[in-house]
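Left out: one protein chain. Kept in place: all the others.
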């Protein structure tokens, strides 16, 4: 008989929905030492959160997230709120002795991220921390990670990563995502955060230098929703930067919401001494692999459908037969399974990012902005 | 407040799992006039079905499927058992006044299918019938159907359909799927059934003639699981056939489990006077469309990511943002939603196959086998 | 110092141009035992053929092709005329002791093809024969052939071949290609001929049975060029058929000119016990290979760019560096090189089809038409 962990969720928007689904599905598909029970959901609007709780099967709801800290039954707090409140909420929950799973990016500022990292370090004997970099849980990314760890790529020479979307044109109104006071950054924190996490995860090293960067806003005014007036769109529409990893690999990063033809194109490629891997989320079940040690006669990109339990593909045995493909939400469910494994004292299928890990990603994002603004290369050792 | 329909499920294997998931997820993602409540699951092994019921949240379980007929609370019976028992179960449930949703293909024999069609006709004032041809509910197939109905393809000239898998080589043991007494046919009933359903759905016409067919078994002996002995593998490894639709379109069909490089490649293409569409399940979120009315300068296959609520793609508004892609199980959930819509008196998002419709598919499958065995063309009007 | 062979060409339309280019280019890129010298070109219109000769560097021209037979200097006669005159011209040249390279298909009728085959057999001590099935000379097809011969596919289970174009819609006027009296057949002789040649070449066996076929004309009237009147379009717009090879492999063939999205999509795929290969001419430098003996973890379609001299790809050492790709005309130049090799007593890089070989292809095409018209399966042994 599995033990249960009581989960509380803060936030009930897009991520609230994705996380609720993950907690409701995880024990249907994974045989784990712990069962997740949806105990409490917290959000600001009483009407909305009550309906949300009923819809997703949370036993109780509250408009006061602080109350979660006082509920001794709760073991894990899942934070799906805007970035600027992550620190306050996460630190409070760590101080209350909870495990914390926080949405990405870790925080709205490097100072916040550092405080969270420090709080996690202090609480480490009682609490585990997790950050929802969900794309690490795509089976194709997991296979890429395994191949890299097994030496199938050899020394990594190049990383090429872009996250391209196309919904941010001039017709798009002035949502909160386009306002610096609410969002902090635009495409950078939203999209480059994923790329930096994936690149660090796959390369297995830290970024040591930013060589240059561009931060640019093309659409400077947008219609204020529900009005005919325009307001200032003051976050970046795109950020590009070049970086080096500790082992010498070059890396290029680009995030934008202005790339027609790409809708959710979270793309990463690694070229190593012995082989290459390539992934795009828009065809998320597939990993492309070029094994540079094969004879030239038949060498080339190999399209691997990463859904085979027999092939040992990550998470494949928990889902459907070969090529009965997975979708976006499965990354969250796979991650929920790994969180439960860790809380049960078991090994996760793939390593999970904790606050320390996500803080390293945040340093890279910060250094990139600094490089863009100061028009010079930046050593990561100067950004803490 | 939505009303509820009590659902009973017969069967707890692969399809039992896919259907249970659909019933548990549908009201999380669709705002419908009816809520599905998982009341009873029936299967032969008491231990297994009890565990299954607990796992998937069915309130009660039974080893006697007949008892479902007598439970007046149950409105909808979902049949996920082997083909050879579909008729008995479905007819009993129709006679008991239930709505019935049956796994595909409709039945294990044309006679069974005809009996089911007749029972459905007789019960039509009280009962609705549905057949789980789940691939119709892929958004990309739905978009293809809409384009065809809007005349964007014009008169259809050609259908090209194949369903290719690669798990049935000589190393694969003698599962029940390779034994005629259990499975009836091999790749034909399993895979061609889907192709014929999709082709009929997209063309919007009936098949009128089979021009020729091949039925072939390459691997004639397989190891009996758990033994070192071999037994006879006596179902088809592949069936191919050529057909004509009523309006003159040519069609080619091929199903096999011996095609390395394809794992679940349910592929269909239509070429019409004005345009073409192309779909492969292995990249299920994408529809390829060639609009033959565009200027030649920029004409070509268009890759449409069928996930856009703003683009009006089928089911897109119920799921995630653009290109946050769906997977295999979503076809079942989308179908569950449409079943509930029909039971609530609403329109389904896309037409659903009933027993009459699935009987037409079964006639085509039967005619193809007859053509292969008699080495001649067969008019569909001769197969009833 | 290489010896020379004097070449004569009959025909100066599309194929005259492709062949002239091949003879003018072959010794620029291949180091051969024989140099091709363009001696004589023959065609009906004096003005046109004179200009053609000047343009392409043929030393002399004639409107009387028979005169070529009497020119003792000429060693090789290249026939690029319509199908219905192949037999007369080829047989005359064989009787005059020339080597003959004839455009595909071998002839306009099976009787003609048989007569040509017989003439070639009779002349075999003095004359070599060749048929311009140019697609065999695509390096990617050559690599597929090598892999098949080396056993990398194992026993072949399935062949899937289609040749799809889209220029034959209702807007296309009544060219000679749409008139039976001139063209014999439509898509069948033009396109299926290539498919059958490629399939026989790659499988390495003969077709033994046609299981069924469709021959269909959708566009029955077309505008007569230069007029406002319509005339009868009486050739097939498409022909599909199913076949078996001697070793049991199933094969499907389809040729059409009514498939929007495909312009010159000469496609063939083989699925064998150990692996699969796939080719489409629209991306002609690439062969897709799935090695079914690789571990499932990384198994999948491999995209091989067949341009690597270091990889031993056919003809690669004669052209440009890796992935400096080849085009349509290179098939003809590669074939010219192999013809010259054979005439010099050397081995061709890949086997060349002679009249006997092309006669076997013609038998398959004939049997397919018979099957369509008689609505039954046809044994190849009954078609001679």
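First chain written, first letter: the chains are A, B and C, and each begins at residue 1.
One rule holds for everything that comes next: contacts are C-beta pairs under 8 Å (C-beta built on N, C-alpha and C of every residue); 3 or more make two chains touch, one makes a residue touch a chain.
Just so it is clear, the structure is predicted and the values come from calculations on it, not from any experiment.
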Touch with the omitted chain, as defined above, among A:57, A:169 or A:312: A:169
Chain not shown, touching residues in chain A: 155, 157-158, 160, 162, 164, 166, 169-170, 210-214, 216, 218, 237-238, 240-242, 244, 248, 250, 252, 254, 256, 258-262, 271-276, 278, 288, 290-292, 300-301, 371-372, 375-377
Hidden partner chain, residues of chain C it touches: 14, 18, 21, 24-25, 28, 55-56, 165, 167, 263-265, 281-285, 305, 307-308, 320-330
Touch list for chain B against the chain that is not drawn: 143, 147, 289, 291, 295-305, 308, 310-313
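Throughout what follows, only the chains that are shown with their structure count from here on.
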Centre-most chain, if every chain is reduced to its averaged C-alpha atoms: B
Centroid distance [mean C-alpha coordinates] between chain B and chain A, Å: 36
Whole-Å gap between the CA centroids of chain B and chain C: 41
Sequence positions of chain C contacting 2 or more other chains: 291, 300-301
